[in-house]
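One structure is given here, and the rest of the page talks about it.
A protein chain is absent from this complex, but the other protein chains hold their places.
When the chains are written out, they are named A and B in that same order, and each has its own residue count from 1.
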Amino acid sequence: MSDSTNEAAGERVVALTVNGDSVRRLCPSSRTLLDFLRVDLGLNGSKHGCDVGDCGACTVLVDGIPRLSCITLAVEVEGLAVRTIEGAGPDEARIVAAFDEHVASQCGYCTPGIVLCLSHLYSEDPAADDEAIRQALGSNICRCTGYTKILAAARAASQREASQPAQGGSDE
Amino acid sequence: MSDSENRPGWAVYATHSGEAAEGGVLGRAGPKIDGRARILGAALYTDDLHLPRMVVGKFVRSTQPHARIVSIDVSGALAMPGVVGYAIGSELPQKYGVIPVAQDETAMAIGKVRYIGEAIACIAAVDEETAHRAVRAVKVEYEPLPAVLTIEDALDPSKPHIHEGSRKPSNILRRIFQEYGDIDKGFAAAEVVIEDTYEYPGSTHVPLETHVALANLEPDGKLTLWSSTQNPHYVHRDVAHVLGMREQDIRLIKPTVGAGYGGKCDPFCTDIVAAHLARKLRRPVKITLEREEVFYTHRGRHPTRMWLKMGFAKDGSITAIDFKAWAEGGAYASYGVVTSYYLGVFMPLPYTLENYRFESHRLYTNKPPCGPKRGHGAIQPRLALEMHIDRAAQALGLDPAEMRRANCIAPDTETCNGLKVTSVGMRECIDAVVTASGYHTRRGALGPGRGLGLAASAYMCGALHPVYQNELSQSCVQLKVDRSGEVTLYSGTADCGQGSVHMLAALCAERLGIEPSDVRVIEGDTSLTPVDLGSYSSRVTFMAGNACVSASDKVREKLAAAVAAKLGVEPAALTFNGRRVFVTTAPDRALSFVDAVWLAEEMFGPIGEVGGYKPHKIGSRFRRQSVGPSPAYSFTAQVAEVSCDLETGIVVVDKIWVAHDCGRAINRTIVEGQIEGCVYMGVGEALFEEQRYRGGLHAVPSLLEYKIPTVHETPEIETFIVETHDPNGPFGAKEAGEGPQLSTVPAIANALHDATGIWFTRPPFTPEVVLAEISRAARAAAQRPPESS
Partner (left out) sequence: MLPLPTFEYAAPTTVLEASRLLGTPGSRLVAGGTDLLVSMKHRLFEPRLLVSTRRLGLRGVSVADGVLSVGAGTTLREVARHPTVLEHLPSLAAACRTVATPTIQGMATLGGNLMLDTRCLYYNQPAGWRASLGYCLKREGTVCHVAPKGRGCYAAHSADTVPALWLLGAEAEFVSVRGVRRIPVSSMYHDDGMAWLRLEPDDVLTAVHVPLAGRAVGHRKLRTRQAIDYALVLVAVRAPVDGGLWSAVVSSVSPSPIFVEAATPADLAEAAFRACQPLSTHLPAATWRKKMVRVEVARAAAALTSA
C-alpha cells in the first residue's frame, strides 16, 4: 500500500493506526517506532530508558502484543494497530486506579510501559495469579519501588483479587 | 467500576486507624496528587520538550583515562550536512562544583582528560543520527599520561597528580581525622576486640531517565534552561557562574524528573553546554544523554576500603571504635569532601559510644567521578560496623538482637562526636523485625545454606549547615490562596519521584483543613518558586516540610481571624477540617473553606504567605563538626532471610523485614515505597551491582551488563513504620528516602554468615566469590584436626 518506490532515498510513507487514529507520515527507514511516536506524533508517554531493549520503558502494544518501540522500526509496523499509554481507556482503568491507590509509580519513567504490559496480561488472563504477574513484570525495569507496590497494584487489578476474599497479613 | 472510584481525591482514600489528626490528612495511605500524570504518561520530562528550531547536542568523549589533549579537529564534523555548530572545553574555562572548597571541574575537559568518557567537545546537529556521526568524525589527538587507577596508585607519591597544582603529596582530595574520648582506655576495657578490613564496591544510581538539558535563549537575551536535576538551586548558581551571566537572567526549570537517587545532584556538562550552545548558536539546544554516558557521568557510590577495630565489654557494650577508610573518588571532587566526613561521623549512631577515632581519605583516580548515592558515605562503614557487632556477639556468646537493643542510644542525647539526637525509635524497629521474622527461633535453625541476619542503622534528616555559607533559609515555601479555594504552593524543591510534591500538599492541607488535591504544587522553577536547596541529604520532608507548615500557619491565622470575627469566637476555638472551619465545641457553627477565604480577603486583602526554614543553631562541643550534624536522625532495623546454593554459590534474598523510624508518616504508602525502594537498592548492591573497570574503561556500561535486580531477584519486603514524632520535624516527620538502605547489605551479609558460617566482607556477594569461599572453608575444615570441632 505504501510500498512505493518514488520516495526520497531512505524515506518511506508509514501508515498505521495509533490509539485508533489513522496516521500517515513520511519518515526515514531508520526511524524507530519510539521516535515515530515521540517526534512525529508528539506522543511522549513512551520513554527512552536504555534505547537497546533492556528496560521496557518504551513498551507499546502492537496489535495487542507488547513491543519494545526503541528496537522496532516504524516501517515494520506498517498497517498495524499501535496503542500507547495515551490511548489508555476502559481496559486500563482498573490498572491505573490500582497504581494510583498503591502509589506504584514513583518517578514514573517505567510506569506507562508496565501499565501496557499488564493490560496485555489481563487481556489474556483477567484473573492472572501472582506468578503470571511476576513473569509479565520481568519485561520491565523499575528502579524506584522495589516492585513491591507494583505487585500489590497488579494483584489488586487482577480479577482474581476481586473474586477472592483478601488474604490477611498484607501491609499494603 | 463507577466514575467516582476512578477519580483521584478523597473519595478513594483508604481509611487509616491511628491517631486522628485535626485535618485528617496525616497518616493516610493512598494516592499522591501527581500520581496519575505519571501513570498515564502525561507528565512532561525534560526529554519530552521540543521547541521550534531545536537542535540536539552530543558529546565527544575521551577514549583515554589520563592524557594531554594535543589537538581537537572538528572540521570533519562541521563539514557534514546538518551539523550546525560545536563547543569545546576552552570556551568554558570557569571551574565549578557544588562544594565551594573543591571546585575542580570544568564543563568539558581543557588541556587534558582525566577519565574515559569525559566530555571533550559537543557537536550540535539537526538530529541525533547526524550528531552521532559528526561526533565520530571529530579527531582528538592525545598524549597519554600514566593513569592512576587504584587506591594504591592514588596514595603513591610517584604517580602524577590528576589535578596539577595540588600541594598534597599524592592524589588525596581530603583527609579527615577526628578523635573523641580515650581510644586506648576504651580498648583496654574491652573483653573482645574485633579487627578486620572490608571492601565496599562502587555502584551507580541508574535512574531510568538519563540526564537531559534543554536551553533556549529568549528574545530579551535571558536564558531558560530545563534540566532533569535534583538540585535546581545549585544548577542555577553554577550555570550562571560558568557562563558569566547574572543569576537573575537565567530561569532554571526542573520538569518532571525520572528519578535521581543522588545521581542528579551536581550541575552537569549537559546543563552548562546546552546553555552555552543555545547562546552561541541562537537556537534551542537539547542534550539527552545515552545510557552509556550515564555510567561515565556517574557520581555514584565510592569504592571504599575500610579497616575497623572495635572493642566490646562482656555485656556487649562498645568500649571503643577505631576506623580508617580510603574512598576512591574518580577524577573530580563532586561531593567528595562531604563523603570524607560522612564515612566517619555517623559511626557513633545508634549505639552508645564514648571513645571513637576515625581517619578517612577521599582520593582521586582516573575514573568517572563518584559522588552522593542514596545513603551517601554512610552505607560503606555501616556494613563493617554491623558485621563487627554480629562477630562480637558470636565471640561473647550474646544474642545479636539483644546486644544491639541493650546498647541503643536514648532519645535526647548527644553522641561523643557532638551529634544531638532528638527522637529515637531504634528499639521499636529492632523489636518489630525480630518478632516478625522469628529471628530468635529461626536463626541458626534453617539448615545448610539458609540463614537470617539482622542489622540496624541511623541516618540524617538534612544537613545543619548549607554547602555554601549563608544565614538564609534552607527551604522556602510560598502560598497563594485563590477565591475558588484552590491553594497554590510554590516551592523550589525537586520531586524526583519520592513524593515530595504530595508531602507539601498534604502538610498544607492538614493545616488548612482541606484535601491535598485542593493544593496545586508548583516546584523547581527559579523564576516562580522560592529557593530550596534541593533533594539531597534526606532534607526535603524535614526542611521544606517545616517551611510549608510555617507558611500554612500564616494563612491559617488570617483565615481563623476572619472566621472568628464572623462567628464571634476566639480564633483558638476553631477547627479546620473537611474543607470547613468550625467551632470545635459546636461543629454546626461552621463556614466552608471557600467562605473563610472570602472573609479573610475582605479583612486582609489578597491572601499570600511565605514560610522559611533553617535549623536552629545547635552549639556543638566540637568546632570541627561542621559536616554531619543534622536537626534529627532516622533509625532502621532489618532482618534478611537468604538462601545460598552451596553447589553454585548463587545467593537469593528470600525476604526482608524492615522497620523504619520516620518520625511521622505523612502518607504511609509513600513512606513504605521509599523504604522498599531503599531495600531494593541495597539488595542490588549486596548481590550484583558494581562499577567494574578494565583499566580505566568502564566494563559494563549498559542495563544488560550492569546488573540491577529485576522483579525476580527482588525479595518479598515486609515493612513496618515506627513513629516517634520528632519534636522538630513537621508534625514530627523525619526522613524515609535514604536511611533504610544503610542496614540492608549488612543484614544480608549477616544472614549469609548464618547460612554458610563465613563472614563475607566484600560485596557484591556474587556466585563465584561465594562458591570460592565455601570451597576454601570446606578445605580448611577438612585439614583441621578433629578435636577442634
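The rule is simple: a residue touches a chain if its C-beta (ideal position, glycine included) is under 8 Å from a C-beta of that chain, and two chains touch if they have at least 3 such contacts.
Bear in mind the structure is a predicted one, so any value in this text is a computation, not a measurement.
Visitor: Which displayed chains does the hidden chain touch?
Guide: Computed over the complete complex, the missing chain touches A, B.
Visitor: If the hidden chain were put back, which of B:D34, B:E290 or B:E515 would touch it?
Guide: In the complete complex, the chain left out is touched by residue B:E290.
Visitor: Give the residue, chosen from B:V101, B:L472, B:L704 or B:A778, that touches the chain omitted from the document.
Guide: The single option touching the absent chain is B:L704.
Visitor: Write down which of A:H48, A:H102 or A:R155 is the residue touching the left-out chain.
Guide: Only one of A:H48, A:H102 or A:R155 touches the chain omitted from view, namely A:H48.
Visitor: In the whole complex, not just what's shown, which of B:T197, B:S527, B:T584 or B:T648 touches the removed chain?
Guide: The one listed residue touching the chain not shown is B:T648.
Visitor: List the chain B residues touching the unshown chain?
Guide: Per the touch rule, chain B residues meeting the hidden chain are 47, 61-64, 116-117, 127-129, 132-133, 135-136, 210, 288, 290-292, 647-649, 688, 692, 694, 697-705, 707, 709-713, 766-768, 771-772.
Visitor: Residue-wise, where is chain A in contact with the chain that is not depicted?
Guide: 3, 9-10, 12, 28-30, 32, 48, 51-54, 56, 59, 65-68, 71-73, 75-76, 78, 117, 135-136, 138-141
As a working rule, only the chains that are shown with their structure count from here on.
Visitor: Averaging over Cα atoms per chain, report the distance between chain A and chain B in Å.
Guide: The mean C-alpha positions of chain A and chain B differ by 29 Å.
Visitor: Could you list, by residue number, the parts of chain A that touch chain B in their complex?
Guide: Residue positions touching the partner: 30, 38-39, 42, 44-52, 54-55, 57, 84-86, 88, 93-94, 96-97, 99-112, 115, 134, 137-138, 141-151, 171-172.
Visitor: Please name which positions on chain B make contact with chain A in the complex.
Guide: By the definition above, chain B touches chain A via 1, 5-6, 8, 12, 14, 30-32, 35-45, 47-48, 50, 129, 205-210, 256-259, 261, 288, 290-291, 496-499, 667, 669-670, 672-673, 676-681, 683, 702-704, 708, 710-712, 714, 716-720.
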